[in-house]
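Now for chain A:
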Amino acid sequence: MSLSEFISMGGYGFYVWMSFGMTALLITAEVVYVKHQRKQILRRLQRMAQLNAEV
Partner candidate 1 sequence: MLSVSNITCSRGDRTLFRDLSFSVAPGDLLHLKGKNGSGKTTLLRSICGLFLQDSGEIHWNDTSIRNLGEDYFREVVYLGHHNGIKDDLTAEENLTIAAVLDGDETDEKQIRIALERIGLRGYDDLPTRVLSQGQKRRVALARLLLTKSPLWILDEPFTALDTSAIDLLQEIIREHIAADGMIIITTHQEVALTAGHAKQLELGN
Partner candidate 2 sequence: MSGKSTMLRTFRVIVMRDLTLAMRRRTDLLTTLFFFIIVVSLFPLGVGTEKAILRQIAPGIAWVAALLASMLALERLFAGDFQDGTLEQMLLAPQPLSVLVLAKVVAHWLLTGLPLVLIAPLVGLQYDLSAGSLGIMMLALLIGTPTLSLVGAIGAALTLGLRGGGVLLSLLVLPLYIPVLIYGAGAVSASVTSIADTQPYLMLLTGFMIFALVLAPWATAAALRISSE
Partner candidate 3 sequence: MSINWFKYSSPQTFYPLAGKMTPWFNWIAGILAVVGLYWGFFETPHILSEQKQYYRILFVHVPAAWMSMWLYLMMVGWAVVGLIFNTRLSFMMAASIAPSGAIFTFLTLWTGAFWGQTSWGTWWDWDPRMTSELILLFLYVGYMALQSAIDDTRRADRASALLALVGAICIPIIYWSVNCPDPNECTALHQQSSMSAVEPNIRIAWLIMVFSFWMYAFAIAFMRVRNVILERERNAAWVTELVGRKK
């Protein structure tokens, strides 16, 4: 199964790869977003901790 066959997927490449592409995109986006959200929360909590420490 050569690469070009693999990509063309018997003429339905567009549909197959759009489906798989969106799945991969959303899953990675979700993981990245949750990790980013975690960093944000931790940073905000640290800043609040400092503020409370100073007061």
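To be clear about the criterion, a residue touches a chain if its C-beta (ideal position, glycine included) is under 8 Å from a C-beta of that chain, and two chains touch if they have at least 3 such contacts; residues count from 1.
On how the list was made: all candidates are chains of the complex that A comes from, given by their letters.
What you see is a predicted model, and the numbers here were worked out from it, not measured in a lab.
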Candidate from this complex that touches chain A, chosen among 1, 2 or 3: 3
Contact footprint of candidate 3 on chain A as seen in their complex: 1, 6, 9-12, 15-16, 18-20, 22-23, 26-27, 30-31, 34-35, 37-38, 41-42, 45-46, 48-49
